[in-house]
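The complex is shown incomplete by one protein chain, all other protein chains being positioned as in the whole.
Letters are used for the chains, namely A, B and C, taken in the order the chains are written, and counting of residues starts over at 1 for each.
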Amino acid sequence: MKKEALAIVLEKFNEPLMVRAFPIPILKEGEILVKIEAAGVCGSDVHMWEGRDPRIRLPMIPGHEGAGEILEMRGEKKDDYGNPLKVGDKVLWNRGITCGQCYFCKVKREPSLCLNRWVYGIHTSCAEPPYLTGNYAEYLLLVGKTDLFKIRTGIDLSVLVPASCSGATAAHAFDLSEIESGDSVLIQGVGPLGIFSVAFAQSFGASQIIVIGGTKERLQMCESFGATHTLNRHQLSKEKRKEAVMEVTHGRGVDVSFEMAGEPDALKESISLVRTGGACISAGFGEPHGTIDLDCFHDIGRKNLRLQGVWVSETRHTHMALQLILSRIQDFKKLITHTFPLARANDAIRVMKAKEAVKAVLLPHG
Amino acid sequence: MKKEALAIVLEKFNEPLMVRAFPIPILKEGEILVKIEAAGVCGSDVHMWEGRDPRIRLPMIPGHEGAGEILEMRGEKKDDYGNPLKVGDKVLWNRGITCGQCYFCKVKREPSLCLNRWVYGIHTSCAEPPYLTGNYAEYLLLVGKTDLFKIRTGIDLSVLVPASCSGATAAHAFDLSEIESGDSVLIQGVGPLGIFSVAFAQSFGASQIIVIGGTKERLQMCESFGATHTLNRHQLSKEKRKEAVMEVTHGRGVDVSFEMAGEPDALKESISLVRTGGACISAGFGEPHGTIDLDCFHDIGRKNLRLQGVWVSETRHTHMALQLILSRIQDFKKLITHTFPLARANDAIRVMKAKEAVKAVLLPHG
Amino acid sequence: MKKEALAIVLEKFNEPLMVRAFPIPILKEGEILVKIEAAGVCGSDVHMWEGRDPRIRLPMIPGHEGAGEILEMRGEKKDDYGNPLKVGDKVLWNRGITCGQCYFCKVKREPSLCLNRWVYGIHTSCAEPPYLTGNYAEYLLLVGKTDLFKIRTGIDLSVLVPASCSGATAAHAFDLSEIESGDSVLIQGVGPLGIFSVAFAQSFGASQIIVIGGTKERLQMCESFGATHTLNRHQLSKEKRKEAVMEVTHGRGVDVSFEMAGEPDALKESISLVRTGGACISAGFGEPHGTIDLDCFHDIGRKNLRLQGVWVSETRHTHMALQLILSRIQDFKKLITHTFPLARANDAIRVMKAKEAVKAVLLPHG
Partner (left out) sequence: MKKEALAIVLEKFNEPLMVRAFPIPILKEGEILVKIEAAGVCGSDVHMWEGRDPRIRLPMIPGHEGAGEILEMRGEKKDDYGNPLKVGDKVLWNRGITCGQCYFCKVKREPSLCLNRWVYGIHTSCAEPPYLTGNYAEYLLLVGKTDLFKIRTGIDLSVLVPASCSGATAAHAFDLSEIESGDSVLIQGVGPLGIFSVAFAQSFGASQIIVIGGTKERLQMCESFGATHTLNRHQLSKEKRKEAVMEVTHGRGVDVSFEMAGEPDALKESISLVRTGGACISAGFGEPHGTIDLDCFHDIGRKNLRLQGVWVSETRHTHMALQLILSRIQDFKKLITHTFPLARANDAIRVMKAKEAVKAVLLPHG
């Protein structure tokens, strides 16, 4: 086996990512070394590169979405489905590591809110061992607490990596949504979060799936995932969009809306298009970005509104997203619009930043 | 039997309520005539008298909370528990009448949101038959769709009437709250809604019940209902209140907060004192009264907040409130601080408006 | 308009159904006369014909599943979605009428368990007015409390009628199931209940849908609805079926099983194939038919089993089934294997009894 591994390093914000070599660490009991076959490039990676994410300590290897092959493991281990794992197995892992011993992990069973949660490629620096702690790399060291899912051979791992971040976050949103079979749904936003939401809406039995977005191609992609109505916000005014939603929902508004755009205006609109007694789920705000004002009576009390914020996700949601992709893998292939070798990580960041790509994936081994 | 009944009539906003006589109507199939033994005076009755409630059509007989004795009935009828009803039975009824055939009543099972809902003493005018449609009267005509609960003899009906409005609304708030046994709870407001919330918090197994209010006597009453900590907002600054809540909750904030004050500042504070992943239930806004601004990231997304508005209530909640009162009737006697004969309805309105009374009740038959 | 309507009458158990003419009733306020375009023939109709259903009073017009056109109406009325109804509209209705005033209707919000529930074509005799109370007829009189759903023009109503009984009952089963996205599911039985369950399982996001049945053609139909694995009980022993289920579920058993066969052995097997902590939903028993024995420790306590019986359904479930059919109407066309004119009702009963038909539908107007 090789002694060193190449990885992409963020050394200075807003400057090109660099290729660096790191020693491959010696495993401790319970650890696994994986060969990264696909590393997803997330919109939040762009924010980290721009220095907008306070969780980052430089230098660091970005990349919190990954899937690959087990190269080495120390001790016996099963995946979360109960499959015994061995060298050569293909695996996807949950990006976050949680303590398992806090109020959120054990009393409230919401590990996504664990106070000690950390994420590969976000909270980890590569300044000291074990160095290989982000997915933009040839290899990644998985600590013993990592939750893994064995993937059967023959599956294109690049299609699966979005399950570990945007897919899992959308799953968390639906898990909290209390959506019911036959409900009408509105989705704001047509990035990966929005597209996963369309697919989840269908798999939760939504009768109407209305999407508001600003890009014709992506709205079309939403239709291929099950959207029943798409509204282009560059072509329809806010009033026209409201008319369209009310027409589909017998004048009531939708049963559940999903804000997946991260814009205060979208959240306001999302609330305004929900029926009395309905729910507005907001999962688009991954970083500070504006405020909304709500009328205490009309927007909340009289409306009997449920407004639910969503913060990141947990292993349960990665499972949900993974199963969703596996159930319609041909559709999800369309989500991966760009792939790059490791050395072109800067191009991957660029196409994500410019919104040329729906989803870019790095293929460290080609 | 008498041919006429006395009733209190609101003829002009902000002018004294008048005593008027009305013919007692002839019952149609399914209808019941009750002799009102106790009619609750609700804070919203004050608002109606002031002309602030758009649902009112003058002239009208106020009063949506009542309990009494069956004087006459046409046809067979059972109460919602299955007890056959007969003349002479004591009964409490649900204040709202719902259609049973709309999206809210049948598909979503939320009759409190029924589009055709109407309430005795709120949506009803006394300008035409059957006249006797509000509880501030000697008699009330109950239509066939009214949900009733038979009360065993020997119970003081004046203690029960709050079950039909503030008690039921608090019940709705808890029904939507997803509170769990052992949770810490904050309650904002010390009117009937707030006091019912303290009692419900205890009966839902809350481990900490913190109340914020502005009146020493009412905070003491809250303690007698189970509050573990009371914070007087006239004595403790917002910062001090936050410190006190954080100390009790290991620095996290409460699991669930209940805004029962109807003030935007209280709602903002209520949200700020909820833990990550917790819920803020807002039931205090019965009429338009201000706005709040929320930071999309800090208050909603990162916080994984659930904000739940609560609008009125349904029969299920009247049942919950009724059972709560029956389980600790001595405590609830304290809630009824003032009683008046029918002719002194103006005094009852006055003590409620001045907040001299926690709860005033009219006793039309002394 | 015609003065008389033809209807099929069950006069004596196990003897041919007869065609009889009845006077068309004069409508009371709130009533609707519909022209039946499609009347579903349910498996339980066969049981009624055989005299096995104690709810029946002879003579009666069978048929509890129907859809048609509004011919006449007295008063204004909206459907449960809020659509105003008018003569000429196509409608589907909920088969059961509930009181709206009992513990089940109002306190527990489970009208399917209403003590006063009655069903067109089951609890109704045609011995006295209004006579036209079953769906095996040219016309049906709908009482004011009937819940309706307006159907847009151009939809084949015969495909929709199963929504009102087997579809709604399957919806009830899923509504009670607490199934989660990504769950593995087992379905026992390949009649309409079983096939609806396959479709619902997919629309609730099941990752594995395993069906056990005894007819090759129906198992294939299940596959076209989304079954991922089908097990023919005539070809695979109980042990082999268990092996197959365990292999798919990592040795745990399924997360949720649905007993839709009405056989004690199927229910026992259904429980045995559920994982620890999983749920077995039993909706197949529409009439008395045997017992099962359960080991208190192994089958219930140690297994942390949830066993949920399902009795009939309510309007909410008819809505769910209707939306499910509308979302994949081409697939559901396959369910209707036989159609007959009214006069051949005896043939319809025969093909259902012989299990030649998956679903037979009467077309009273051709």
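Here, a contact is a pair of C-beta atoms (placed from the backbone, for glycine too) under 8 Å apart; a residue touches a chain by one contact, two chains touch by 3 or more.
Everything numeric here is computed off the predicted structure, so don't read it as measured data.
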Legend entry - Of A:16, A:51, A:82 or A:251, the residue in touch with the unshown chain: A:82
Legend entry - Candidate in contact with the missing chain, chosen from B:51, B:129 or B:251: B:251
Inset, instruction - State which residues belonging to chain A touch the missing partner chain. - result: 78, 80-82, 100-103, 106-109, 111, 115, 145, 147, 314-316, 319
Inset, instruction - In the full complex, which bits of chain C touch the chain not displayed? Write them out. - result: 103-104, 107-108, 110, 112-113, 176, 182, 250, 252, 255, 264, 267, 276-277, 282-311
Inset, instruction - Against the chain that's been left off, what residues of chain B make contact? List them. - result: 81-83, 171, 174-175, 180-182, 200, 202-205, 207, 250-252, 319-320, 322-324, 326-327
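One rule holds in what follows: only the chains that are shown with their structure count from here on.
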Legend entry - Whole-Å gap between the CA centroids of chain A and chain B: 44
Inset, instruction - Name the residues of chain B that each touch 2 or more other chains. - result: 103, 107-108
